[in-house]
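Of the protein chains in this complex, all but one are displayed in their positions.
As written, the chains take the letters A, B and C, and residue 1 is the first residue of each chain.
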Amino acid sequence: MSRKTTDRLATGTIYAFVGVVVAILCGLIGYILITGIPDISWHFLTSAATAFTAGGGIRDQLFNSLYLLLLTLVISFPFALGCGIYLSEYAPQNWVTGLLRMAIEVLSSLPSVVVGLFGYLIFVIRFNLGFSILAGALALTFFNLPILTRSIEEALQDVPNLQREAGVSLGLSNWRTITKIVLPIALPGILTGIIISAGRVFGEAAALIYTSGQSAPTVDYGNWNFLSADSFLNPMRPAETLAVHIWKVNTEGITPDAVAISAGASAVLIVIILIFNVGARFLGQRLYQHLTASKSK
Amino acid sequence: MQTYQYDQTNICQPTLAPALATRELEVFYGDKQALFKGSLQFPKHRITALIGASGSGKSTFLRCLNRMNDRVATVKGRILYHDTDINQRQINVYQVRRQISMVFQRPNPFAKSIRENIAFALKQQGLHDRAQLAARVETSLKAAALWDEVKDELDQSALALSGGQQQRLCIARCLALAPDILLLDEPASALDPISTAKIEATLAALRHDYTIIIVTHNMQQASRIADYTAFFHLGHILEYSETEALFTRPQIKVTEDYISGNFG
Amino acid sequence: MDRMKQNLHQASKASYQDYFGKSISLFCASLVGMLVVAILYFVMTRGLATFTQNHISLRSFLLGQTWNPTQIGANGQPEVGALPMIVTSLAVTLLAALLATPFAVGVALFVTEIAPRRGGQLLQPMIELLVGIPSVVYGFIGLSALVPLMRHLFGGTGFGILTGTLVLFVMVLPTITSLASDSLRAVPLDYHSAALALGATRWQMLYKVVLRAALPGILTAVIFGMARAFGEALAVQMVIGNAVLMPKGWLTPTSTLTSQLTTGIGNTTLGTLPNNVLWSLALILLVMSLFFNSLVRFIGRRGRMQK
Partner (left out) sequence: MKKGKIFSALIAVTITGGLLASCGSSNAKNASSAKASPTKITAVGSTALQPLVEQAAKDYQNKHSNVTINVQGGGSGTGLSQIQSGAVTIGNSDIFAAQQTGITASKLVDHRVAVVGMTPVVNRDVTVKNLTMAQLKAIFTGKVTNWKQVGGKDEKINVVNRAQGSGTRATFEAAVLKGAKALKAQEQDSNGTVQKIVSSTPGTISYLAFSYVNKNIKALSIDNVKPTATNVTTNKWQIWSYEHMYTKGQPNAATQKFLNYIDSKQVQNGLVQKLGYISVHDMQVTKNAAGTVKQQ
């Protein structure tokens, strides 16, 4: 077989693989959207869920999902960033560092129900946080940290060493060089990491059933005092997220329109992740251009 | 292949006041020794060239001078600057690098605008006055002979410049900090002859205000611009004298073979 | 002159900055490390209780084939043989990773090398979308579409390793793809040009140079993918049949470690044997992923040395 034929064959194979993946992708996303979109209405998005009658919405679940995601990122991002910077820029090449890396990778393979139960026994019971958004966010931080740390480290490592030398040789501290020169260049990569982990947080159910709970008490969207019990911003209140709601409706739901709610909620979830994805990319590009002055000419 | 004697060296002691000097500098990468007992004195406001084949240790030596090897290698010996041994742990390495600045082999401007490339380090040092910053940007770009080419596009990305322009921007970036000593690691090796000529002209103009130490592959370049030249071979500094003397009357056989192209 | 000497000896703003930066990042790293240690310790103490408090022999746990923690078996010990689950977990994880890797690498190559514009801007975000679909949705689509399909094609009930593998395949695809394309992107462009300049065809360039250079990164991507497959519970639970039986073929109901863990954890009481053995299952999961992790690292290191 000549080199040319091999080349053509290999390219063909890659195209075939891509074709199959695209087919699965379109099939799956199409299926979710087609079955779900007809069930989405303004009423569905803006009314509260019902326990046993038809016509319930997902307002609270939707908000809870977003709020939980935000809180999780706020807690986990700084630590992941610090850890990623440490591993990429400061860590000496020795067994301790190797162990840390391995531990982080092992953490990412823990089944979510174990993380959930750990979160339940530690945060909900021991720290007395109760079933709360905060407990959920802390449990999800365990999930988020490995993938986020890893992608931040990778993104930092992809920045050419020449940039670090340039900064350091001007008498800048390593820290300044990292934060002001290396980090902006690594930003698109870091954003990808955030998107992926955000998607996972959004779709996670098992870890949240035991931590942020599976009931959504009525909250007052006009109450901005986040210490008040019925404020929508109170991190100490229990909160059922969209993914947990889908799980609950599917497994124990007795509403007559459970199938429609589940399909609609799944579609909403996908659409939101899509918006998030596109938005984050756009924002990342803008921020990158802003920070590096590399406007496309 | 001829065998050479490395214990035979010819190192001059320039009479001019030294800006920087090394005493028995040795560098190890793990177990491998890359530099053996390098002792040189660099006269103030002169250009010194470091020449030698690839892997002769000249870049390694240069990178020691502002402690850029800290994280990758073990450096032993003394580096004297202002009567202080700066190769010590307790020395403020950032202060050292502010005084002893470095330009690298491959141009490495920051992924920022041209203006920001120069102003960035100044701002980090606490200079925030707009007018002063603008003045410093202008003077250093002029000193690096880049001003006329870029003065209308200071807010463009530095990455859009040509290689030669980028390298001169890197020089300007160092000059803006008003260092004492400028270290250049083969600054022209990745550039075309025209850009190289421009860089050489820039360096020649700078020699009155700066002490310059330049690593180069190019012996013509060394003979054109350098006042003093040191020859490195396999981690040893074999010969160091005034450039003219070194190129016309080398005292060591290896040097002679190297500069006449009979090497190996 | 004196001033300079003083400056050289004195710490400056930059020194403090670096001190600050190093401490804060070290703090974060050690905190992350501590979290990991905490959760590992937690799982370990609970998982080991089966052996230390309930005096189950490790042998009967690892090699036994009957799982019935609430009943006493013939030997007077509760029946807690986890072998069927270990086998099934290993099987579905390995198969899913084996199946997904060529697809993921293919897509990653497409996205980074063949059509970076179209692929990178459209295909990759779409694939990353898959990560966000809750596993319960995967499970129900698997249950309502894949299981009947399998039953139709191969007979039986449609529940089993094959169905589980296929669902996991889709679930790990995005993880492996996006990490693999990251590591492909990190291969310097010089490598490409150098190979092409030597007259290599695109495939030779990709196979001999780019893939080779990105190998450690791709292996890490596979570990992360396997990790996800290992830990996945809700989706697999619905399509694998969830019966603790040795798999006798591609499509006989069986159970993974995680699916049994998830099913049982809400129905048992903390501190009792049926609960402790579930934590032991989690411990096995940990040990297994540790093993895979080391194995892949070892292979990666060998691969790099031969390069």
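One rule holds for everything that comes next: a residue touches a chain if its C-beta (ideal position, glycine included) is under 8 Å from a C-beta of that chain, and two chains touch if they have at least 3 such contacts.
Every value quoted in this text rests on a predicted model; they were computed, and no experiment measured them.
For the chain missing from the display, the contacting residue among C:94, C:215, C:243 or C:290 is C:243, taking the whole complex into account.
Remark: the omitted chain is touched by one listed residue; of A:17, A:118, A:143 or A:210 this is A:210. Contact between subunit A and the absent chain runs through residues 51-52, 71, 74-79, 81, 120, 125, 127-131, 134, 137, 179-180, 183-184, 209-210, 213-215, 217-218, 226-227, 229, 234-236, 238, 248-254, 258, 290-291, 293.
Those residues of subunit C that touch the chain absent from the view are 24, 68-71, 140, 143-144, 147-148, 151, 157-159, 237-238, 241-245, 253, 255, 262-275.
By our rule, only the chains that are shown with their structure count from here on.
Chains making contact with subunit A as well as with subunit B: C. Simply put, of B-C and A-C, more C-beta pairs touch at A-C.
In whole angstrom, the spacing between the mean C-alpha positions of subunit A and subunit C is 17. Under the contact definition stated at the top, the residues of subunit B that touch 2 or more other chains are 94-96, 99. Touching two or more other chains at once are residues 13-15, 18 of subunit C.
Considering their complex, residues 66, 68, 94-99, 101-102, 104, 106, 108-113, 116, 120-121, 124-125, 155-160, 170, 173-174, 177 of subunit B touch subunit A. Those residues of subunit A that touch subunit C in the shared complex are 3-4, 6-7, 9-11, 13-18, 20-22, 24-25, 28-29, 31-32, 78-83, 85-87, 89-91, 100, 102-115, 117-118, 121-122, 141-142, 145, 147, 149-151, 154, 157-158, 171-176, 178-179, 189, 192, 195-196, 198-200, 202-206, 243, 246-247, 250-251, 262, 266, 269-270, 273-274, 277-278, 281.
For subunit A in complex with subunit B, the residues that touch the partner chain are 160, 162-163, 165-173, 176, 180-181, 184-185, 291-295, 297.
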